[in-house]
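These notes concern the structure reproduced below.
The complex appears here minus one protein chain, its other protein chains still in place.
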Amino acid sequence: MSAKRKQTLGVCYYPEHWPRERWETDARMMAEAGITHVRIGEFAWSRIEPEPGRYDWDWLDDAIEVLHGYGLGVVLGTPTATPPKWLVDSMPDMLAVGADGKVRGFGSRRHYCFSHEGYRRECARIVTELAKRYGRHPALAAWQTDNEYGCHDTVESYSKAALEGFRNWLAQKYQSPDALNRAWGNVFWSMEYRSFDEVELPNLTVTEPNPAHAMDFQRYSSDQVVAFNRIQTEIIRAHSPGVPIAHNFMGRFVAFDHFAVSRDLDIASWDSYPIGFLDRDTDDEENKLRYLGVGDPDNQALHHDLYRSCGQVRNGEIEGRWWVMEQQPGPVNWAPWNPAPFPGAVRLWAWEAFAAGAEVVSYFRWRQPPFAQEQMHEALLLPNAEPNEAYEACRQISAELARIGAVAAPERSDVALVFDYESAWAWNIQPQGRDFVYFDLVLRFYRALRQWGISIDVVPPEADAVSGRRLVIVPGLFSGTNMLVEALATGEAIVLLGPRTGSKTKDFQISEELPPGPFGRLIDLNIRRVESLPPFADVKLKDGGRFDGWREFLVPGTGTTVHRASIDGHEAHVSQGRVHYLGGRPDEETAKAIIGELLRESGITPLDLHRDIRVRDNGSLRFVFNYGPETVDVSAIANGAEVLFGEALLGPREVLALRR
Amino acid sequence: MSAKRKQTLGVCYYPEHWPRERWETDARMMAEAGITHVRIGEFAWSRIEPEPGRYDWDWLDDAIEVLHGYGLGVVLGTPTATPPKWLVDSMPDMLAVGADGKVRGFGSRRHYCFSHEGYRRECARIVTELAKRYGRHPALAAWQTDNEYGCHDTVESYSKAALEGFRNWLAQKYQSPDALNRAWGNVFWSMEYRSFDEVELPNLTVTEPNPAHAMDFQRYSSDQVVAFNRIQTEIIRAHSPGVPIAHNFMGRFVAFDHFAVSRDLDIASWDSYPIGFLDRDTDDEENKLRYLGVGDPDNQALHHDLYRSCGQVRNGEIEGRWWVMEQQPGPVNWAPWNPAPFPGAVRLWAWEAFAAGAEVVSYFRWRQPPFAQEQMHEALLLPNAEPNEAYEACRQISAELARIGAVAAPERSDVALVFDYESAWAWNIQPQGRDFVYFDLVLRFYRALRQWGISIDVVPPEADAVSGRRLVIVPGLFSGTNMLVEALATGEAIVLLGPRTGSKTKDFQISEELPPGPFGRLIDLNIRRVESLPPFADVKLKDGGRFDGWREFLVPGTGTTVHRASIDGHEAHVSQGRVHYLGGRPDEETAKAIIGELLRESGITPLDLHRDIRVRDNGSLRFVFNYGPETVDVSAIANGAEVLFGEALLGPREVLALRR
Partner (left out) sequence: MSAKRKQTLGVCYYPEHWPRERWETDARMMAEAGITHVRIGEFAWSRIEPEPGRYDWDWLDDAIEVLHGYGLGVVLGTPTATPPKWLVDSMPDMLAVGADGKVRGFGSRRHYCFSHEGYRRECARIVTELAKRYGRHPALAAWQTDNEYGCHDTVESYSKAALEGFRNWLAQKYQSPDALNRAWGNVFWSMEYRSFDEVELPNLTVTEPNPAHAMDFQRYSSDQVVAFNRIQTEIIRAHSPGVPIAHNFMGRFVAFDHFAVSRDLDIASWDSYPIGFLDRDTDDEENKLRYLGVGDPDNQALHHDLYRSCGQVRNGEIEGRWWVMEQQPGPVNWAPWNPAPFPGAVRLWAWEAFAAGAEVVSYFRWRQPPFAQEQMHEALLLPNAEPNEAYEACRQISAELARIGAVAAPERSDVALVFDYESAWAWNIQPQGRDFVYFDLVLRFYRALRQWGISIDVVPPEADAVSGRRLVIVPGLFSGTNMLVEALATGEAIVLLGPRTGSKTKDFQISEELPPGPFGRLIDLNIRRVESLPPFADVKLKDGGRFDGWREFLVPGTGTTVHRASIDGHEAHVSQGRVHYLGGRPDEETAKAIIGELLRESGITPLDLHRDIRVRDNGSLRFVFNYGPETVDVSAIANGAEVLFGEALLGPREVLALRR
């Protein structure tokens, strides 16, 4: 169930980059293409407040009026990602410091330290001014706080402000240095502290710092993002009642806890650049080449599901909202290489998002700027203001949205895949094998589910989130709460745990009962040894498939069943009742096989899909996507359903919409 | 036409490294090998001025006398690349600062910041002393200022002196902060400045700085090299009338504008290390292996042509002079690996330079030092003073020079290839695809021309330089002046533009008319999209060949002709009248095919050469070079001409000299 909001298009717009005379035309063209939402303002501090305390509202008043005149809803960004030079010069210690000890200077963006009290006060001031002036404006559709928290590795700062903040945070958490010493195990290597003021930041140590130290610093840093954001949301709610607040998260970014920030957001949104992300998603060149101009078939989808989940944190499943705040319209400027989208890809991306329940898909950006850092980033319009390809795609998409009366109607999935930010930090701090990456591990299971045609919920490791499911996948969960274990124990879902799940306490210690720690309640098993393996080695399984890079040596109890074993004679996949444990990182073949078995065990019927085909349900609608280079016959999927648009002989990067 | 100076050999000599008693023998052996020019002094500051203000001229007086006694001409270097420790200690802020913010200390060479006024004053002092003492000495053949400006990445310094200098430079260029803000597009990301004193250097920013900011800093830095050099040349001209001034440029080095520095030079020279450079020229291991001991067949040649052009900046085509100031005689010490030259390679290199019109080919260095950083760098003599291989090569080459009465007589070529330092900076700042390197792009076209047997002029993007040609190639030219466009429009040359040519204004903004900007006057075309592609992808062309890494989407006007298209259906090579545009980075096959067509269109007859063979004309002489491992029959080229030396069955790394 959901509130079933209408699905629509948006765009990011920078009126301050263009002559006043042009705005009218821009607004008209937006409306003509079916765009309804326009994000503005998020980098405009130097135009809003050109000198300390002198505000210039005229241009922004005008811009909002012009947009309003064409019925466009305004998404107003707070400009705190780009403090002007005069502000930085007034308190230079607001700049963040990198892990290398260097001040990160002015000259681009995000040049601030989240811990700096002075900068927080300045942000509160400018947000208050903005919220007072526009908080009740009829054009206002939503707020966006700041922009892409953490972009360019800016969550962690190793500044004096951060050091002081961290010491206070530790004092509050542990109350006594002895408690901290015990929790971290500081007796090891004589790292014991006599006072919180002796604690340093975990950078520039001779060799790696204590992982518990690094973990607490990551938690502290994440908490500063939450606090920084909350200052803004509290001010906005006070001055702009009823207007939803969003932030635009990023792809493959885990340096702060997005669920925690989402507690203060009405709308979770993210910035989706499928081609730009492709370079990071895989090092498989055959796949990269196949999907060069369309992106990994599962990466965007995973983020959609994750951020839909974030959007439900504050207001629940029914009122929860999620958007794509920035959608790639053409080649970007920031990846190592920047290919053009394949024909059809721009439209496919929009429908993949709508199929996942997105309310708004908003393009970045309206018109390609001729100047500055992003001049090579394409937009809906060319630098000379002529429509570019994606502008035409907008026309088509908005017509289709209207034709099918599209609404955001995501339903709770039978399948939940647990995603946990602390786990991402933990395995980043302690990979134990160079290529062990938490996000990649989750993606392997997500991909397998998608390959079987499943619509998935990606959820936090919480009791509510997993209860009432038929299948719950919990890969690599650093630590587990008793409540989560209890929920899994009392539910009826088939559960897949591991690898590494439950292997640590919250204090980053190995569980006293040995891994899987508290999950040992669900399955009689312990893990006495793990090994990581270089890419040229692997663990072959008896019935085909393999683990790559990671393998655990399971000691299962007598009540367990062995489903898979390695050819060197070790248990690889065991179960007891509804609960399975997987002792390694599965390759694509193995992941797909296991997930297929578990789906059937859960009573869910998987679809047998072509490698390039993906399927997604939104309410009563089913969408079929072809990410590949060839036409694929998907009539078996379409079977019996009403075709809303598209064809069962589904062309490359084409979409088929069905009513189930 | 040229002044037809005699061609001859030189050597770099460090009398201060050897006992006084040895100098006489050295001079005699130089003369015996046919060497006529000896460069000395350029690292000897600590011997010339062992303590502040106390000069020791005796040894240098003697050294010059000894050389003079054997009829050797002296090339006297100013010692400003190696300020002594006492000078650095007297003003430590003269040290440059790296982009990482670290001071670049004493202990090797080039430890100074070009912007530092105090160091400039010290240089003026020592150069004045030198020029006064030796400026009219009869042995003096030429001066060399400093040594290898910019070696070890020393053009850019991020020091306090540079910051102050940069702010003044910007103030002079833009006159008002608003003008700077508009030119750079600082409204983007609130980077606007209220005063020039707010501008910082473009290093240590959170993410990339504004490309316009980076570009102006590169221009500023280049200007400091020009100014630094001019201080010396003005002093020298005052005290040493009529003696030509040289500087020794480097290979594949573009961090300052060599044409601009050359305005103050009578002789452009460069330091040619064919084997050392091979590691950077290509990552094609088959080619690297084939040319391991001889170097890339086209890289040295391109530099010869470029620096010949530099040598003509101040005094024109007739009086212009160029030398190889340092020529590799054996293995060097500084490349990742340092192979020995193949038999014949040392002689081939000399003749390749002479064929390109070099007046002097000077070896680095006379005798291999047993000590310090370059002890593994071979020389004409072994450390124990016995002749090494290259000494014997000198004997042979000087005999051949005498036999054929060689003079420097380069003629203006029908073919001009435009080379532009600002373009190298621009695409370094904004490659848009990781492997887009301007120098490499130029080399692709240069190589194709050489493969067709053409002698080429490599010229600056100026009207004079392109006029009167039959074929002009303009690859990747960042920006274009109206005068250049006018010259191309009114000339009769076939012109090849692109890729990326004319895509930016001088302010590093996308041209208002879209690329190719002002070159759109020559051909009815605009470029609405570009894409960069990783090495495992490419753009295949319909009739064979391909673009690698870079492709543009052309929108040609109705009056244009399409010569090539991609198999995915986009125009790749179009023309209108005499003017062609190429929309991608051509692989070797494609470059060769296109250049072949354009040569024929220009009425120039290409030669059909074996892959290892290169041909070069100097006045009435034609030289044929075999860079390969096998004997090649070149009698078709020799056909009818008088053989001066060499054979038509041309052995590996052998040279054939013909009179046309």
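Letters A and B mark the chains as written, and numbering starts fresh at 1 in each.
FYI, a contact is a pair of C-beta atoms (placed from the backbone, for glycine too) under 8 Å apart; a residue touches a chain by one contact, two chains touch by 3 or more.
What you see is a predicted model; the values in this text were computed from it and never measured.
Participant: Looking beyond the chains shown, say which of B:Ala179, B:Ile318, B:Ala340 or B:Val562 touches the absent one.
Facilitator: Checking the options B:Ala179, B:Ile318, B:Ala340 or B:Val562, the one contacting the hidden chain is B:Ala340.
Participant: Among the options A:Ile404, A:Leu514, A:Ala565 or A:Ala641, which residue touches the chain absent from this view?
Facilitator: A:Leu514
Participant: Of the residues B:Lys6, B:Arg28, B:Lys102 or B:Lys540, I need the one that contacts the missing chain.
Facilitator: Selected residue, touching the omitted chain: B:Lys102.
Participant: Which residue from A:Asn384, A:Asn428, A:Ser467 or A:Ser532 sits in contact with the chain not drawn here?
Facilitator: A:Ser532
Participant: Identify the residues of chain B touching the omitted chain, counting contacts across the whole complex.
Facilitator: Chain B touches the missing chain through residues 14, 16-17, 43-47, 50-51, 79, 82-86, 89, 96, 102-111, 151-152, 154, 279, 285, 288-289, 292, 330-331, 333, 336-340, 368-376, 378, 382-384, 386, 388-389.
Participant: Since one chain has been left out of the picture, which residues of chain A touch it in the full complex?
Facilitator: Residue positions of chain A that touch the missing chain: 100-101, 184-194, 198, 200, 202-213, 430, 432-434, 507-514, 528-534, 536-537, 549, 553.
Definition applied: only the chains that are shown with their structure count from here on.
Participant: Measuring centre to centre with CA averages, how many angstrom lie between chain A and chain B?
Facilitator: Computed from C-alpha means, the inter-chain centre distance equals 48 Å.
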